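Apart from one protein chain that is not included, each protein chain of the complex appears where it belongs.
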Amino acid sequence: MNKIYKNADEAVADIKDGAVLMLGGFGLCGIPENCIAALVKSGPKNLTCISNNAGVDDFGIGLLLQQKQLKKMIASYVGENAEFERQLLSGELEVELIPQGTLATRCMASGYGMPAIYTPAGVGTEVAVGKESRIFNDKEYLLEYAFDADFAIVKAWRGDADGNLVYKDTARNFNPLMAMAGKITIAEVEELVPSGEIDPNQVHTPGIYVHRIFQGKNYEKRIEQLTLTK
Amino acid sequence: MNKIYKNADEAVADIKDGAVLMLGGFGLCGIPENCIAALVKSGPKNLTCISNNAGVDDFGIGLLLQQKQLKKMIASYVGENAEFERQLLSGELEVELIPQGTLATRCMASGYGMPAIYTPAGVGTEVAVGKESRIFNDKEYLLEYAFDADFAIVKAWRGDADGNLVYKDTARNFNPLMAMAGKITIAEVEELVPSGEIDPNQVHTPGIYVHRIFQGKNYEKRIEQLTLTK
Amino acid sequence: MALTKEQIAQRIAKELKDGYYVNLGIGIPTLVANYIPEGIKVILQSENGLLGMGPFPVAGKESADLINAGKQTITTLPGSSIFDSAMSFGMIRAGKVNLTVLGAMEVSENGDIASWKIPGKMVKGMGGAMDLVASAKNIIVAMMHTNRQGESKLLPACTLPLTGIKCIKKIVTELAVLEVTENGFKLLERAPGVTTEEIISKTAGKLIVEREIPEMQF
Partner (left out) sequence: MALTKEQIAQRIAKELKDGYYVNLGIGIPTLVANYIPEGIKVILQSENGLLGMGPFPVAGKESADLINAGKQTITTLPGSSIFDSAMSFGMIRAGKVNLTVLGAMEVSENGDIASWKIPGKMVKGMGGAMDLVASAKNIIVAMMHTNRQGESKLLPACTLPLTGIKCIKKIVTELAVLEVTENGFKLLERAPGVTTEEIISKTAGKLIVEREIPEMQF
């Protein structure tokens, strides 16, 4: 059994045109920088991308947008990206906006083998249009389906040879959920350690969910809104 | 804000006849020993108890069975308890046996505000009788409802004044799930530490789910099947 | 005189109670954290996966791995916990968060809210707002009473795409504190020096003025 890949190029090499990808992160926090760079290089087109945000113009998923590699974006918030807005308004890019909790839970449902979940988010709004709804205990819920992604690409702080992952602070966000949800899950980590160095009690993503792991390099870890106490 | 209680007696004092309780643990591993002892002392009757197992004759939930405090037991496996079997066969005790994964997920659903979940466990068996089923992607699933418990009583290894909990090894099991699911959640811990001593990244149950916490004492931590490598 | 944004936040902070878990949205709601009353403990939830959000870091202590839902650098506090986005919205959906404060473009007299989209003009997405308003038991909207064109944002019915329905309980604007009741907006308090007449004139939805309206106290 070997899950360790040399680098991002090797890990994403078989991602082809038309693939459905999940990309971890919230804003620019906890995004798989190395894999995104490798995808820009390898250049698959017509990708469907499931991610909470769409990066900024010159970083994160914004880099894939610049190269026009995306056919469709499924996200909850895309407000920091002018190129995104341009492609959306021009019709080049198909966009599905869904509530953030729904996005997260549809990933989890996939990793937990649950075909669908019920959530009240979006009831009475345009998000509910065309969706099945149901009343439980006098409250209305929408039926939302588990995602079906070819590849989940996540970023963790530490990982081991068995594929166990540990995240740091709020860079956790969607990463563990997407890690569970990919047919093939690729994890890039800041530090790849031998199995046995991570306390089993502190593993956030058990290795069973991770198929490929590599040590990333040159992390930029850009801060979107530097806000300081004076 | 004070979540810290003096001891088990104080923490369970308002549990009255007819209450629906969740009790964490798997077998005798990770069970809330102090709270069970306090419930035997305070003596509420006609309890409904949701727990994976029913303890053994003289320990765990078995102690509540001895005192005939239970009206109904909801569990997945009850094979180590003669008094349980006697009360069941005599009709003194109502029993609902449900698949272990269904039990776990119905707790989680409650803590995640999901009114119901779909699982294939039990399809085609007597577990499915009277339940709604549905086909997703050519596979049949049962609709199973979130639990509704008055009190969830769990045992953790460490806890802090904010109610954050950390479990040890497989004593984790159902505890974090039930901790999320109680209208009131009571946590007993082997070590109660000041807030700030637990790394936020290593919290298993965030304090928002925990209403009462106390440092337990005299843990017996009985081993059910001591099995050694010779 | 109309309240400043800081004063709106200050007034909302008076609604906080000891032990409350609170989610503060982007904008004015974020400022509420600066006015938590003395002697009570309030725990801030950030829906990107943090309970116990602390203040912004001092220079040099910022971390790209520690941000709030507005993508601002923040800090943790003793007793903080970190979790994934599914658990974060799980606790929101389960009603464990006691109070949600968020901004809005429009609120209707039956408690509907619109806050995420202006068709043809602005498409940012709903983020976590739809989840929050669908599940929170207690939601306060912090917003200006009118938009830039001077039109009332308290309407008989929202004109913009909705974020959630029948969910808003209270509204604090630069002019007034209002409760959403079965019969419409009920005026509870006036900003110091603002007349009931001005509030009436700037409220397009049904407004209930039952008695002499007191001025806000800070």
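Note that the chains take the letters A, B and C in the order they are written out, and that residue 1 is the start of every chain.
In this section, a contact is a pair of C-beta atoms (placed from the backbone, for glycine too) under 8 Å apart; a residue touches a chain by one contact, two chains touch by 3 or more.
Everything quoted here is computed from the prediction, not taken from an experiment.
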Touched by the hidden chain, restricted to displayed chains: A, B
Touching residue (missing chain; options A:C49, A:A75 or A:M114): A:M114
Residue of B:D9, B:E85, B:D148 or B:D199 touching the missing chain in the full complex: B:E85
Of B:P44, B:P120, B:P200 or B:G216, the residue in touch with the unshown chain: B:P120
Absent chain, residues of subunit A that touch it: 1, 110-114, 160-162, 164, 180, 194-196, 200-201, 203, 206-209
Positions on subunit B where the hidden chain makes contact: 26-30, 52, 75-80, 85, 88, 95, 97-105, 107-108, 119-127, 157, 168-177, 204, 221-229
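Keep in mind that, in the parts below, only the chains that are shown with their structure count from here on.
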Shortest path length from subunit A to subunit B (each step joins two touching chains): 1
Greatest separation from subunit B - chain, by CA centre: C
Approximate Å spacing (C-alpha centroids) for the pair subunit A, subunit B: 33
For subunit A paired with subunit C, centre-to-centre distance based on mean C-alpha positions, whole Å: 28
Residues of subunit A engaged with two or more neighbouring chains: 105, 119-120, 168-169, 172
Where subunit C touches two or more other chains at once, by residue number: 50, 76, 82-83, 86, 89-90, 92-93, 135
